[in-house]
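Dropping a structure here in structure tokens format, bear with me for questions.
All protein chains of the complex are present and in place, except for one that has been dropped.
Order as written gives the chain letters A and B; numbering starts at 1 within each chain.
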């Protein structure tokens, strides 16, 4: 059976960049059962489940690994994402986005992991998002309301956070065109689940659904992330997702 | 005084795999005080305290380090666990178990760290748990109740999570015989403390005690983990442990 990882491995083999599928050799010698869980339930069942597109799965997995600072696994998973249809520009923009949402150090490590993969595939600087593109239009009213609420709550606590959130995030980063708002939300939610921050999910999951993520997709993102972020992270995220789904259904 | 780490270092020296005790050389040149805390309070007092067996301490430490993705320290601590009486099969099964409870990437990195240690010690594939062993008997009634509760709560949120939890975790992984249920619970609780997820502890700590972990041992697991996961993780876990202990005493 052709699995995404097996397909990726073929590409990798043909470029000579990697000798085998991800981690497989160590699993064979140390944990054959885990290898079987990987090739069976994870690769053949989860990755093939069309409730969530393979391309979305690759993006979600990359966001989780970047957030968890799993630097050794990043190159293979960046290659896998490219094979699954994520563009180099989207990888680039995801790294930039998650610098803000999971910390600069994670993003720098991901850039260092991506650099040789991009080089091996001939990705050129012209394929990457420019520093200052024409921004997407802003919903001024919604943003003004968001800013006012945060400013009322925290303007006295940390004016720097409040100003940077407005100027750098919501009037700049989120409006950059080379990662669709729905995908920006998708990687943000994945990062929040992976980081163990369900308390920050309501705003971003709701925004993800406003931006086009369906409830079925959101549920399947959790199912996918159980493998990559661990079951407990997802079990802490499920009550929050439930509440968001229910409030939107009212 | 012979400490577990010193004993381990001797073994390591004799295999030529490592030149010194874990991190000791860097500590000497950068933080002599930390070296003194390590050889004194941590190695001579904590590791020698018999409230928790040395073998359990090694398993708990390994679970915490795997969960924290401290890949540079894993090889020495896998060697230490083997010296302390954890079998290669138990290491293998712990890695497989924690793939589900702390994420695939952590488990793959741990397998990669274990592979050369296993090779240096002549661990053979035949020493490892088979992919499909005869499973331990299942308490059908308890599992049906657990599944029903989760399904009622989250069946609409993420059917994939609910089904995989039943099929992969409670009707498969937890029944694999090469890691005792008590030890499976022990590494699960250690992973939850290390990951900062006290909110997921009540079920698993209670299950650990059902599976044979005593209250004194559980309290000492927290004392041990304060060093390896940091004091704040343990201070957030203590109120949860207190509540579990009190509810079981009623």
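The working rule: a contact is a pair of C-beta atoms (placed from the backbone, for glycine too) under 8 Å apart; a residue touches a chain by one contact, two chains touch by 3 or more.
This structure is a prediction, so every number in the text was calculated from the model and none was measured.
K.L.:
Have a look at B:68, B:97, B:184 or B:207 and name the one touching the chain we're not showing.
P.N.:
Of the listed residues, the one touching the omitted chain is B:68.
K.L.:
By the contact criterion defined above, which parts of subunit A meet the unshown chain? Give residue numbers in ascending order.
P.N.:
69, 71, 91-93, 95-96, 98-109, 111-112, 114-115, 118-119, 125, 128-132, 153-154, 156-161, 164-165, 168-169, 176, 191-192, 195-197, 199-200
K.L.:
Pick out the residues on subunit B that sit against the missing chain.
P.N.:
Considering the whole complex, subunit B reaches the absent chain at 22-23, 25-27, 29-38, 41-42, 46, 49, 51, 64-65, 68-70, 72-73, 196, 219-220, 222-224, 226-236, 238-239, 241-242, 245.
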